[in-house]
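What follows is a structure written as structure tokens; I'll ask about it next.
Other chains dropped; remaining ones untouched in position.
The letters A, B and C name the chains in turn, as written, and every chain counts its residues from 1.
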């Protein structure tokens, strides 16, 4: 494995009854990189994340974080889903500090950090609002801040923008890249949207279903920062064509 | 996708948000109006059909029967309130406890649920006398009867609420490394607040009926139910209707108190911004007051 | 009996109805005038969950002395409950039929007055054992009248509202209620004893056999105190009723009601010989036969199964 790998999967696989959700898979993720995972529904993307997060025990193999085995253990990654999972009975500020509240006492420093992060990323006005008062995009941003303040170096984002409309989505993508640049985390990002996977990442893993496995590992050479023009960049279109063919075959 | 739930228009559009005055009129004025209409109807029937006073009194007489005997009635009312409140608390606690246990132990749920349904199908009046024989003449049998009525909707709703807590949210707590008990108090309990309060409100509505049944069966010489029973023997129908009104008022007040508790305990249901909190010490980096 | 120098004995007296009313007057007076205290007793009064649970309170020792109807006694003994009547409360039968003011209800027109009519009953054993005598007197089969039963109803309201034609009750409970209704005229009443019902006592004081065996002195002391109080209350009805009203101010009854009720009770407390409390073999035999004839009990036992006079003061 690369010396700078933060995460390593070694022959990690999972079978549910008759379904091979994830074939034994090996993988190394470089520290500080942004890796996108695309693949059709049911190809085992979420299963892989659940194994990394420690929610599911793999049938075999090992998960290593910073070269330490963490298979089946929780509490060492940031995790975010398409559902924002904000709790409606807490304010934005208290939702951001949720992880701390669930594992100990929230102290003044935690609250102050939550407020700082919220202000920095444009939600300072809404600290005392309940989530129900926010738009979908704002809610996802709060959910992401909640993930950020856990200070986990590795973030697993499972289709975080899947429920947003195209316009909001593009804004959120640009926002995410900004935050990623600021905070220097490692991001694993699941999406169904090929444009999104290319727009965001340094590297795209393409998966195929039944049995779920990684069929391609594509390095994305597109320059940063990325703008709307990136989407019509010839390099972008080439990678897109490549992925589309992997996903949908030559002709539909 | 917009944040509005409906894509196509509603038939009856509502113009903007309502003023405080309108809200007050709707939430207080209309209920008061409907109760006034009810009394008017009562008065109308008694007058129009020349109903004899020993058959049914006029509203005024019923009210007077209460106000003129207030010094006698007040301690009885307090007694009924005490039984109602104790029974309600016991029933609510039992209901929550059972709901939680049943949610956590599925086998127990299947084993106990039929017995709970059975308990509600037992005519409560057939139960009062045996309870008194077992528990004696203290406040206990009344508390038991009230609790018997109250616990069921609470249990059912808590069970339902806990069963519908978002599993992804529970898993997220696990990813954070949260211990089970913290997850329970920080996530499962508040997530169950709305169904819990629904159950409590149903229980509150019927709690006084339970207390009255208990008072009829287990009295130590004086109680609101007995006062009514004796007024009935006296053919003092004004007092009979008056005490019925009094019982109803106790029931409704308790119901409204629970509604109030809900409003207080679940501000996120009605507000977009949280109230200012007392805790200020740690707000050192708060924006300066505007 | 007399005042004992020994320490006070605490006992519980169980009434026959879930709440207090004027028939409790002797006990209240005994309490108030210090007769119990003088007899070395401290008496708590308790009320049963329903009109038929007094026996259960006695047999579970939740109460030591109870107030029962004689029919309750008959049924309890039949069910195997070891209870024993120790004194009559009243000596005569004041159960009666009632009709609206202005109607006619006499022994002579009884058949016409009852035939096809709706007769109210609380479903109590006393009414059920007395009605057959009345129907027999009127030469009516049970199917020729319509008996409506309402354990939680009110006979008088239903009568005045015309929902029934005849109501049944005892005179001391019926008349004060009627007077309170503000209805003009006099309620028509016909005593059961005038139309075939036996003139036997309605209420008694009772204890369990084991209590009688072990605490004869206490029973005797209780009865003597209550007898003093009964005699006093019969002589001073106004004061006695005031006593009761004071003891149970929150009962919901007016003092007028209590006074009227107690006054109407007085004539039935003694027999023709002006005797209080004394039970007879005949009263119990008559009762047992009546209960047997309506299948409430399956055998007529020896009268001594029911009572003893040996604790009478």
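Some notes on this structure:
The rule is simple: a contact is a pair of C-beta atoms (placed from the backbone, for glycine too) under 8 Å apart; a residue touches a chain by one contact, two chains touch by 3 or more.
None of these values were measured; they are calculated from a predicted model.
Chain composition of the entire complex in this structure file, expressed with the shown labels, reads A x2, B x2, C x1.
The rule is simple: only the chains that are shown with their structure count from here on.
Chain contacts in this assembly form an open path, with each chain touching only its neighbours along a single line. Ranking all chains by how far their C-alpha centres lie from the centre of chain A, first place goes to C.
Among the chains present, the centre nearest to the common Cα mean is that of B.
Centre-to-centre, using mean CA coordinates, chain A is 46 Å away from chain B. Distance from the chain B centre to the chain C centre is 42 Å, each centre being the mean of its Cα atoms.
For chain B, no residue reaches two or more other chains under the stated contact definition.
The set of chain A residues that touch two or more partner chains is empty.
Across the complex, chain A meets chain B through its residues 50, 53-55, 74-77, 79, 81, 83, 85, 87-91, 98-99, 101-103, 107-108, 111-112, 115-116, 128-130, 132-133, 135-136, 150, 163-165.
Chain B contributes residues 1, 3, 166, 168-169, 171-179, 182-183, 186-187, 190-191, 193, 266-268, 271-274, 281-285 to its touches with chain A in the complex. Those residues of chain B lying in contact with chain C across their complex are 52-55, 72, 75-76, 128-129, 131-133, 136-137, 141, 216-223, 226-237, 239.
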